[in-house]
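One chain of protein is taken out of this complex; the other chains stay put.
Read from first to last, the chains carry the letters A, B and C; within each, the first residue is number 1.
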Amino acid sequence: MSEAPYISVNDLVFRYPDGTLALDKINLKIYDGDLMALIGQNGSGKTTLSKCLNGLLKPTEGSIIVDGLDTRHTSITSMAKRVGYVFQNPDHQLFNSSVWSEVAYGPRNIQLPPEEIKERVQEALDVVRMPSRYYEEHPFFLPKGLRQRVAIASILALRPKAIIVDEPTTGQDIKQSREIMEFLVDLHEQQGHIIIIITHDMPIVARYARRVVAMGQGHILADGPTAEVFAQPEALAKTFVEPPQITQLAQRCADLGFSPRTLTVEEMMEQTRQILNK
Amino acid sequence: MAIVRFEDYQWKYANTKEFALRGINLEIEEGTFVGVIGPNGSGKTTFAYSINGLIPSQYYGVRKGHVYVAGREVKEYRADELAKQVGVVFSDPEAQFTAMTVEDEVVFGMENIGLTVEEIRERLEWVVPLTEIGHLMDKPPYEVSGGQKQRVALAAVLGMMPRVIVMDEPTAMLDPISRKRVFDVLGRMKHEQSNTVIAIEHNLENLIPLADRMVLLYNGEIILDDEPRPFFEQMDLLLKHDVFPPGAIQYFFELLREGYYNGPLPLTLDDATARLRQLVEKVKEQS
Amino acid sequence: MSDATMSAEQSAEEVWAVEEGEERSVGVIHIVITALLIGIGAVVGAFGSFTLPLGFGVNFFWPAIAVQNVGSIWFGAWGVIAAALFPIISNGVAGTPVYVSLAYIPANAVQAFLPAWAFRQFKGDPRLRKGRDWAIFLISITLGNIFGAFWGPMVVLKSFGLLTTDSLPLFIWGWFAGNEIAGIVFGVILLKALSGVVIRSRAFVKKWFA
Partner (left out) sequence: MNKTILGYVPEESPIYNTHPATRILFLLIVSLFPMFISAPEWNLLLVVLILILMRYSRIDFSILKLYVPVAVSMGSIILLSYTVFAGNHPEFHELARVLGIRIYYERILDAITVYFRILPMIFIMIYFLSTSRERDIIVAMRSLRIPYAVTYLVAMALRAVGMVIEDFSIVRQAEQARGFDPVGKSIFYKMRKFVMYIIPLFALALRRADEFANALIARGYSFTGLLSNPKRADYVLTHYQAHYWDYLISFVLIVMLVALVVMRYGLGMLSLEGSLTEQLLRAWLLN
């Protein structure tokens, strides 16, 4: 890719106030058009890195440039317009008394004119397919799935280029997880957002992510197209992450002619037909 | 005799219209490991709470039929008596901790059921190495990692030595490696102890190798109840009810469907690898 | 169950009414809710004390008062217990001597007790639906704050010699105004926003203990 990255992380070091080194010399470029999964064990630095990306945490050393702005010298408000962050537990970010005012909270903070606030809120609620009968409902009363959508809408209303979603599929069943992911893919394809998903769900990563960044102990251990990253078992072992079962099966049988880059059952079947019908 | 028995059991929460569980009939023999699966909202948690007595003691609603644990109706037990029979591990490890240190946490339940200091010491000597939490004993339980938390929760329940252990999505919040380690503990438990385990899980890859029996709950009803192999042979039924078996099983089912394969479904990755090798080598020999 | 299953709207009378055959007993949930209230109160209180420090538990703007008022309206005696105890933690962390904290207990208990009593006695709706509910809320917290404002400066601070007799009126007024404003602003917001959920939860206390 020749274009300039939207987010560029340069030699980022992050140390918590108690001295714990969370991120150690991270270099990462995120481009317009990325649909990326950030994977790794709990405590590997995924969440810390993503909070650095939108300026919630400031680098101890190194720098992060977002859309040409250095996060160290940029106000919270202008960062919020560029990189949105959806927290894992929607309950932490719902504090207004109606769905509508919840979504309007961000645009009001950046002091937009009322007309535009209205337009943006409506658009965001449409995008997350929130039925209008819930607009005046207290977010607290909604079931978890809908609360999560309100949380995403509240970020969308700020129209950030990049959206980070922290473990959107935790506690969801497979069908619900797929719905959420398909919705995020839509946002990516139709609205042109950069999407960064933090997740532990490898089958989901294999199915939806175009790029994978694997982290472990504060380092980036692998970075590349999804199939490429899953094809590096040594690097993955260090992140304590295993590829999906079907990928592992293909890798174990690579000598029989299966590709270690296999991600889905359908791909596996296609290869099988070729191998067995030879 | 069955250790857990549901008889025409139904439950409806107050303030709701639909029954959360309907017409449940189920017998679980002592010492079996049962995997319970089904999409969210199908009644899995209600099922778990009905065994450990939180339903009906803590919730308002309509209850019909019976649930027996060790031959006695659940609602006739006193809370601490039932706690000796049934232990529960919840999905959110954070929300089940109430003590300042891991040790207090593990000891809490044992104190509640009235064990002496000596008994507690003995049980700790057994349960701490089993769950590998020895190095954590002095730490606050909410400061250890997610996987460790769940092992602490497991230790706290095991220490009470319940005859039935119910796990309500114990690994939903964990990363893959922590998940695996929790299942390792379960595997060890299964081989060393004679507990009955009822595990509610979305994550099938780890569950299947341990399960003696699988139950599919959907919309408050039991749709399918069988040993794992025949259970997964009902692939179309499973997919129709939003259950997506692990990749290797799905793959072998496709092989079966397209006529490349006609053996039993492999339940583990090792099994699948071996069978795929056999298959390919056989075809190559023939050609 | 927090699903979007709306139950039929209850009237204020029904909120407090114990139906025939309805068993209400003290349970583990009440211990838990008391502990959580203490937790919230301690953090909100300490936060207030550190951002606007005046020392020895004196705050001319103390949002934690709302935790006392609202907690006891919803959870009865458990709210009162929490209200009496959490300032010991929040004040302590903010550097208040232990005996000064202990001496505040009656004031904190009364500030919580009065609204709880008034809502139960006069069947006020915690969701603040009618003018009457507002009146019950405002009058009861005002009376509680008046008691607190006298108890704090007069009994506690004066007896520890921290204030002169001449300056008492000023401190009483300041104390009262600070708690009153914070109590109204945050109390109303909390009651409006969350009462609907709380009265349907099993933690809600209709009588005093259950």
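Here is the rule we go by: contacts are C-beta pairs under 8 Å (C-beta built on N, C-alpha and C of every residue); 3 or more make two chains touch, one makes a residue touch a chain.
In this text the structure is predicted, and so the values were computed from the model without any measurement.
Across the whole complex, the hidden chain's contacts among the shown chains comprise A, B, C.
Residue A:Ile155 is the one among A:Leu12, A:Leu49, A:Ile155 or A:Val241 that touches the chain not shown. The omitted chain makes contact with chain B at the following residues, 49, 52-54, 57-58, 78-80, 82-84, 87-88, 90, 92, 95-101, 103-104, 107-117, 119-121, 140, 142, 156-157, 160.
Interface residues of chain A facing the missing partner chain: 51, 54, 56, 75-77, 80-81, 84-85, 87, 89, 91-95, 105-106, 109-110, 140, 154-155, 158.
For chain C, the residues touching the chain absent from view are 2, 26-40, 42-44, 47-48, 50, 53-56, 58, 63, 66-67, 82, 85-86, 89, 92-100, 160-167, 170-171, 185-186, 189-190, 193-194, 197-198, 201-203.
Methods note: only the chains that are shown with their structure count from here on.
Because contacts link each chain to all the remaining chains, their graph is best described as complete. Ranked by number of C-beta pairs in contact, the top chain pair is A-B. Chain C has its Cα centroid 42 Å from the Cα centroid of chain B. Centroid to centroid, with C-alpha atoms defining each point, chain A and chain C lie 41 Å apart. The distance from the centre of chain A to the centre of chain B, with each centre set as the mean of the Cα atoms, comes to 30 Å. Not a single residue position of chain A touches two or more of the other chains. By the touch criterion stated above, chain C contacts chain B in their complex at residues 1, 3, 5, 7, 27, 29, 200, 202.
Of all residues in chain B, those touching chain A in their complex are 39-40, 91, 145-147, 169, 172-178, 202, 205, 242-244, 246-248, 250-251, 254-255, 258, 260, 269, 272-273, 276-277, 279-280, 283, 287.
Remark: chain A residues 97, 137-138, 140-143, 146 touch chain C in the complex.
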